[in-house]
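A protein chain is absent from this complex, but the other protein chains hold their places.
Order as written gives the chain letters A and B; numbering starts at 1 within each chain.
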Amino acid sequence: MKNISTPWTSRIVPTLLVGTTFLFVAFFLVLPLISIFAEALHKGVAAYFNSFKDQYAWSAIRLTLVTAAIAVPLNIVFGVMAAWCIAKFEFWGKSVLITLIDLPFAISPVIAGLVFVLAFGQRTALGSWLLAHDIKIIYAVPGIVLATIFVTFPFVARELIPLMQEQGTLEEEAAVTLGAGGWDVFWRVTLPNIKWGLLYGIILCNARAMGEFGAVSVVSGHIRGETNTMPLYIETLYASYSTVAAFSIATLLAALALVTLVAKSVIEWREKY
Amino acid sequence: MGIEVKNINKRFGKFTALDNISLKIPDGELVALLGPSGSGKTTLLRIIAGLEEFEAGYNSDILFKNQSVVGNRIAERRVGFVFQHYALFRHQTVFENIAFGLRVRRGVNRISRAEIKRRVDELIHLIQLDGMESRYPDQLSGGQRQRVALARALAIEPKFLLLDEPFGALDARVRQNLRRWLRRLHDEIKLTSVFVTHDQEEALELADRVIVMNAGHIEQEGTPVEVFHHPKSAFVMDFLGSVNLFHGRVVAGQIVFDQSTDVKQEKFFVRPHEIELVPTDPQNVGFPAKIRRIQLAGSIAKIELSDHSEKEIFVEMSHEKYLLHKFKVGDTVSVVPTNTVVFEEDYVI
Partner (left out) sequence: MKKHSVLPGFGLTLGVSVTYLSIVVLIPLALLVWSTMSLSFADFVKAVGSKQVIASYKLTFGAAFLAALVNAVFGFIAAWSLVRYRFFGRRVVDALIDMPFAMPTAVSGIALTALCASNGWVGSLAAKYGSKLVIFAEEHGLDFMNIPYLNRYDGLQLAYSQFGVFIALTFIGLPFVVRTLQPALEDLDREVEEAAESLGATKFQTFRRVILPSVFPSLMTGFTLAFARALGEYGSVVFISGNLPYETEITSLLIVAKLQQYDYAGATAISVVMLTASFALMFVINFTQYLARRRK
């Protein structure tokens, strides 16, 4: 584009395309982002901070953190293990396994929630047994955690599988010839090679775990102070016309999303250079 | 005996990679496994290292120093393996790469930090990379990486050193230097070593013994002089240097070259440097051919000819000999082989 010898007409198409991109991104992505903060602050900073004096807001934040703290580590362990056996070995049924890991991406979050209601709801044999023993899963925290695990488990594995496949098994084989055991191979050779991809997978998994709405909405029961996560509490507030409060809590999740985007850019940049 | 391989088979699907291979590698020698790609040489090397499984057949076994290692884990075999593309740990420095095998030792074999440092420093000195210990693999040249891979393999004090195409990824000049360096290193440390190569020059120049492989079996083994001057098969002769194939018959103890194919003929293999070109041929010992191209750049003169059936013939001679006759492109001369080799079996070049 900077080439002096090119005529000005040859710059029309690039300018048009880049301009369209800017407009599209501005309208669909930037404007909604700005509006979150604008709505949260439009009655002033005091009103914004007032939103966090609500005890239900804090219990929603706490529940979201607890859910992520359970779901994310479990999915890290699963993701690393699944990626290891898929990327480093050839075995029968591998493509089936990969497809199964992709499944939550293809399933509507509402259906993801529904399957747990069907599994543990009062109508089923299992559900009534649980009820008889006073174990609550649906409309309680365990159900929320399960639904969150379901929708977030592909993230770490999906991030690692292509990365580990690309890196092959040579370094690991070399480590084995030098006498390293399984743990040493993973810890000293594989992990340093995948650490940025793993980190990004964790960040994505966490962002989705904290922000999941559809699946959690179905299993939660929306009990204020008990089974409302942050996104659910935002819905509750918004439905009761507490717009400023809803957007104030939303700014926390939006900030998390922005951190995720920045982290992704930084990690990509690190991988390139 | 250093390494002994007995009756090893390996198939990949329908493809037979190794067909009942047996071989012996004496202690202290530097042995080349030479063959074209697909001949099974790398598979054999990986099986010796334990990186690949083989199909157990009648009496198959792998012995290190007269003890079977079949069923042993790789770590127990203690072989130093140098991978074709080095497989250096890219997130570890030169020092960490070389120290790896020492650091992962557990239990009674554990060695102190100071001892590790001492040994690694020694190896870094051996591979002439002093001062580069904290560099990462991508900050090294190809030849330097190769040496780090070697030092890393040597660090575990292996019983044997196995190298897969050790110079394959290097450019010609570095390859030459590294080859000589490796030979000197071997003479110094006397570690039984096997390397895989598809480059006959490399095998002949570097190895004490050469094992020529083709299509999953061993064609011939012997010293470089034996395999080069006394090839047992047309394949070996062809693979160890360029060769001309002539047809003819033996009449009264003399070869009559006759390129017509209607009579039952024998095949004669002749190396390019074992052919004389003469302007006239009164005794009729050779056959006529036309000079197509003369190539004088290089240490010898290379001449390409074609006979009446347009079959190509390659001849090499010293510049002195070339100057004797002053051949020109387009001249018709007589081709007189000075040494011919005949093999029993049929082989098509």
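The criterion applied here is as follows: a contact is a pair of C-beta atoms (placed from the backbone, for glycine too) under 8 Å apart; a residue touches a chain by one contact, two chains touch by 3 or more.
What you see is a predicted model, and the numbers here were worked out from it, not measured in a lab.
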{"item": "Identified contact with the non-displayed chain, of B:53, B:171, B:201 or B:266", "value": "B:53"}
{"item": "Option touching the unshown chain, where A:144, A:163, A:194 or A:250 are the choices", "value": "A:250"}
{"item": "Residues of subunit B in contact with the chain not shown", "value": "50-53, 74"}
{"item": "Positions on subunit A contacted by the hidden chain, ascending", "value": "1, 13-14, 17-18, 20-22, 24-25, 27-33, 35-36, 39, 77-78, 81-82, 84-85, 88-92, 97, 99-111, 114-119, 121, 123-124, 146, 149-150, 153, 169, 172-173, 176, 181-182, 185-186, 204, 207, 210-214, 217-218, 230-232, 234-235, 238, 243, 246-247, 250, 253-254, 256-258, 260-262, 264-265"}
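Heads up, the rule we're going with is that only the chains that are shown with their structure count from here on.
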{"item": "Touching residues on subunit A, where the partner in the complex is subunit B", "value": "170-171, 173-181, 184, 188-189, 192-193"}
{"item": "Footprint of subunit A on subunit B - complex, ascending", "value": "49, 51, 74-75, 78-81, 83, 85, 87-92, 100-101, 103-106, 152-153, 155-156"}
